[in-house]
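Only one protein chain is missing; all other protein chains are in place.
Going by the order they are written in, the chains are A, B and C; count residues from 1 in each one.
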Amino acid sequence: MAALSPAAPATVRRPRRRRHLPLWHAFWILAAAAYFIVPIISLVQFSFGGRVDGHSAGFHWYATVFADPNFASSFWLSVQIALETVALSIALLVPTAFWIHLRLPRLRPVMDFVSVLPFVVPPIVLIVGLIPFLQPFTFIYSRPEVLDFIYVVFAMPFLYRSLDAGLRAINLQTLAEASANCGASTWSTLIRVVVPNLRSAIIGGSFLTVAIAMGEFTISSLLSFNTFPVYIFNIGQSTSNEAAALAVISLLLTWALMIALYVVGRGGRTTAQMAATR
Amino acid sequence: MAALSPAAPATVRRPRRRRHLPLWHAFWILAAAAYFIVPIISLVQFSFGGRVDGHSAGFHWYATVFADPNFASSFWLSVQIALETVALSIALLVPTAFWIHLRLPRLRPVMDFVSVLPFVVPPIVLIVGLIPFLQPFTFIYSRPEVLDFIYVVFAMPFLYRSLDAGLRAINLQTLAEASANCGASTWSTLIRVVVPNLRSAIIGGSFLTVAIAMGEFTISSLLSFNTFPVYIFNIGQSTSNEAAALAVISLLLTWALMIALYVVGRGGRTTAQMAATR
Amino acid sequence: MARVELRGLHKTFGGGTVALDRLELDVASGELVSLLGPSGCGKTTALRIVAGFETPDAGEVLVDGVDVLGLPASRRNMGMVFQSYSLFPNMTAKANVAYPLRIRRRPKAEREARAVELLDLVGLARQVDRYPHQLSGGQQQRVALARALAHEPAVLLLDEPLSALDAKVRVQLREEVRRIQLELGITTIYVTHDQEEALSISDRVAVLAEGRVEQIGTPAEIYNRPRTPFVASFVGTVNQIDAVVVSPAEGAVRCGERVLVVDGDLSGHAQGADVGLYLRPEDVVLVTDEPEGTPGASGTSGASGTSGASGKVRSITFLGPVTRVGVDCELGALVADVASDVALGLGIGDPVTVVVEPGRMRTLV
Partner (left out) sequence: MARVELRGLHKTFGGGTVALDRLELDVASGELVSLLGPSGCGKTTALRIVAGFETPDAGEVLVDGVDVLGLPASRRNMGMVFQSYSLFPNMTAKANVAYPLRIRRRPKAEREARAVELLDLVGLARQVDRYPHQLSGGQQQRVALARALAHEPAVLLLDEPLSALDAKVRVQLREEVRRIQLELGITTIYVTHDQEEALSISDRVAVLAEGRVEQIGTPAEIYNRPRTPFVASFVGTVNQIDAVVVSPAEGAVRCGERVLVVDGDLSGHAQGADVGLYLRPEDVVLVTDEPEGTPGASGTSGASGTSGASGKVRSITFLGPVTRVGVDCELGALVADVASDVALGLGIGDPVTVVVEPGRMRTLV
């Protein structure tokens, strides 16, 4: 190491440099505005727009929505399907994810792969394939419960990934061994140790599942069930102001869900902090 | 510690216990069969089914598909939109994710939240809100490029999460500081250190983006663009055998993509192993 | 209390790595035996087989003469403390300690009383209601120890419980682990890669290498009478010197131009055979080559040693109570640990005479 370059240039800029807000930072603020806020404002305006009997509409379209018996029936159908989907998903996926992480870690990449299948196989392809197959079995095909089983598949990636992240955060192998060492069976470990520490992952994934089951349009439309999104779409074909009012109602319900999700998410971060102390 | 319980019961079962294949393990094999294999078999059968001029159809429906000029035009429209979406997504998200991880880690939970928005706000609601807003701007509304911007938002969670996982795996903070200490600018660090180590995360996320953009039906149908999924749907309304043939072709293309994804995924695991040696 | 015997434990992992090679080990009732070795020597695998988390390919694990390998981990009645923090994050310290009793459906009052009593034993009487993330690393391992003792296990297993902690906390906690182990008289197997930890805490130390016990004995036996070159170099610091046997009967060897009498049995060696000598740094005495009348650097021992080899100081490393001095001399490159105030007079390049008392230069037994 013969010669060293000079330690520091003679001219030194003294003022501390505040880092500039980077370009993409600004872009995302604009994008959020363009993609979420502008459509929503236009939606709200529209839901109060149009003229009814020569007067401005006011809450007219909202009143129309609530007066329509199909509103309640389609809404409750969607809620029922969503809750069934969540219950089925949790019952299947929590033990599966636990078992894979604990005993079959080699299957984890396989599960990662399986869990993207529902994105990669376009729903339209699946349904075009399913319809001719299902049509003969009218006792399933004609009941909305068929959607439960389809939505479980479509929501699987979200719940599984949420559980996967939750399980990675808790040092599962050691906790399970510690629990076994304390005398607990695997089942006992799942119920007393794993599930309490996965609480926020389960709740977070469940909300996503609800949101997906509540919002899915393509499949229920193709299978001709009058779920809530199908109802919105049909109204939109005839009275667009009423559809806008419906969409606003739907958004408010969704936001209530999102706020719950955010609160749970904060709880989740506390768990992550606990995990970080390891 | 007065008395200790006996060390071990006198009767000891000698045969080593092979753990049973758990119930849900078996369930998932059946589920995969029911959800993916059965529809696909039925789809393939159907694509060779029906009778044409009194003969069995054979490859008739495939020939019909390839003869239809709309097949090529809708397919290439989808490919074009998918590639534009990927290019736009990478250009926006790679620097954003890098910057958030490096300098604004407090924004990470916010990004996690933003990245579930596209799932939580049902597309049908967004579109019902967007249509009246977009309609006046015919120069955007009438061009298929409008889908690029919409798909960027819908694909964002997938690419972002893939990048997020990739960035978590590489000890970014230390690598970036080491690179700066070696004299590199932030931009240089991004290009020479971060991107090469995120290669598989970027490629994996991109494939998902392609798959989503290629498979999306609801929005392009509502905005009346003749993309590939819309074309499949329209054919399905008239000739279901031809639609099945189309779906099989679509599946084969998708599988080619999945195999690429799997190979890249293996590359990704190697990176993860490297990270694990830290 | 329980007696633990490991009989011919054999374990091969995927890829053909032999983790355990017919391992034999006896742990007497109430004894603390350390398994000491570098990573990959099989010590953790052995412990995990005893705990029931791994299954051996062959062999037996006997607790009071009964093979427990057929039992699942949850029914082996052993308490284990893990290397990484293993507390349940959703439970307080008290709930963690009470957990083994909750699993055993003991009455709430009983398990709470016992949890408080054990937390008191490990010095955490005031932290009973804290959650794991509110405790320091050392406190978490104390809770883990209390939890491992809650169900009055027959055997206590510790898998490098202190390796994630700071040096000061580590020393303090190992003393407490030993105190509690002696107080309860519980049979204990302690896995560690830290030789000082093993020496300081154990009744006996088993040094493992490549899945076998290289040597087992009291800490002093392991340190003073290592049986293999591996044990000699793994436990403590050692100078290794090549020599040739001159007279097996008298224990005389030739080393360079010198003939030395060594400690240890040379009867297994023929005259003229090569033999390795070893010498602890604290047994190397340095005498500064000063004018007559001035006492040598090491004072009294001076020229009375049998083998004065002249050499030169190569390096001086201050370690606190002692200073490690590297010396190049006729015997080779040696390191000597001398009291720091003695070493103050030395500088690099100084001529010194290396003196070793006859009994200190040893061959492997």
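The criterion applied here is as follows: contacts are C-beta pairs under 8 Å (C-beta built on N, C-alpha and C of every residue); 3 or more make two chains touch, one makes a residue touch a chain.
Here the structure is a predicted model, which is why all the values come from computation and not from measurement.
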item: Absent-chain contact - pick from C:11, C:48, C:76 or C:193; value: C:193
item: Of C:236, C:251 or C:311, the residue in touch with the unshown chain; value: C:236
item: Option from C:57, C:120, C:175 or C:250 whose C-beta touches the chain left out; value: C:175
item: Absent chain, residues of chain C that touch it; value: 38-39, 166-168, 175, 193-196, 199-200, 219-220, 223-224, 234-236, 280-282, 300, 315, 317-322, 324, 337, 339-340, 344
item: Contacts of chain B with the absent chain, listed as residue ranges; value: 170-171, 174-175, 177-185, 188, 192-193, 196-197, 271, 273-275, 277-278
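In the analysis below, only the chains that are shown with their structure count from here on.
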item: Interchain centroid distance [CA atoms averaged], chain A/chain B, Å; value: 15
item: Chain B: positions in contact with at least two other chains; value: none
item: Residue list for chain C, restricted to those that touch at least two other chains; value: 72, 75, 77, 151
